[in-house]
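Right, one structure below, let's go through it.
With one protein chain withheld, the remaining protein chains of the complex are depicted in position.
Here is subunit A:
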Amino acid sequence: MTDTPLLIADGLSKNYGNRIGCRDVSLEVYPGEVLAVVGESGSGKSTLLGLLSTELEPSAGRVSYRLRDGRLADLASLGAAEKRLLMRTDWGFVRQNPADGLRMAVSAGGNVGERLMAVGWRHYGHIRDEALDWLAKVEIAGDRIDDDPRAFSGGMRQRLQIARNLVTRPRLVFMDEPTGGLDVSVQARLLDLIRGLVAELGLAVIIVTHDLAVARLLSHRMVVMRHGRVIETGITDQVLDDPREPYTQLLVSSVLAA
């Protein structure tokens, strides 16, 4: 971890008509850091993720990102081409429903290779080798490379989605409830895998989850949201073990002990 932030959000707000999606959120993400955004349904977590990843346009505030050349750029000032290049090389986005993040009619190898081809790889053999390499990293057997994701289980699809996103070695990955909808044992393996890859690649991750156990396992720091506002931030263990805000205390105490 270095002391210059990778991504800075400053006073982000988003209104949906009269309703508030997200209000005055400021945060920083550092290289190699996993930041969890937790809160109950409707607290503005996904809106915040949308704003940070520029999928949504903020009503107020701005997001800055440190590009590979070290320049800190206001994302709103980047052209469409620059922004898309950033999204398919330097960023990844792992969605809750793998069907939204994968091409379901394209083979596993094609899914992983798409970003490589998008950045100009034109050698079939090399693309395939890289895809095989990444499938192995996410524990998908190499002989499944030509199967399409419709033939995969939920956990495999999610792992494939991760491989597809990480193949261009991004520096920042957004994850929206990546373990949602998976059964507990599959969740545990997936979390283990994500933790390993994050450490190995030195990724910065912003992960949205309502599951405090996921936040505990993966994240270094966390922010707690309620009614569109950030109500508490801190080191994950500190927030979970010694929550200050009454709402955070309620959240932590409502986790069922296994």
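Just so it is clear, a residue touches a chain if its C-beta (ideal position, glycine included) is under 8 Å from a C-beta of that chain, and two chains touch if they have at least 3 such contacts; residues count from 1.
Operating definition for what follows: contacts and distances are computed from a predicted model.
*Asks:* One chain of this complex is missing from the view, so tell me which of "NADH-quinone oxidoreductase subunit L", "TonB family protein", "Alpha-D-ribose 1-methylphosphonate 5-phosphate C-P lyase" or "Sugar ABC transporter permease" is its UniProt name.
*Replies:* From the choices "NADH-quinone oxidoreductase subunit L", "TonB family protein", "Alpha-D-ribose 1-methylphosphonate 5-phosphate C-P lyase" or "Sugar ABC transporter permease", the unshown chain carries the UniProt name "Alpha-D-ribose 1-methylphosphonate 5-phosphate C-P lyase".
*Asks:* If I consider the whole complex, including the chain that's not displayed, which of A:P5, A:G21, A:G44 or A:G110 touches that chain?
*Replies:* Per the contact definition at the top, the residue touching the missing chain is A:G110.
*Asks:* Which one touches the absent chain: A:V119, A:A136, A:A199 or A:I235?
*Replies:* Residue touching the absent chain, from the options given: A:V119.
*Asks:* Of the listed residues A:R84, A:R150, A:R169 or A:R195, which contacts the missing chain in the full complex?
*Replies:* A:R84
*Asks:* Touching residues of subunit A against the unshown chain: what are they?
*Replies:* Contact residues on subunit A toward the absent chain are 80-81, 84, 88, 103, 106-107, 109-110, 113-119, 122-125, 127-128, 145-146.
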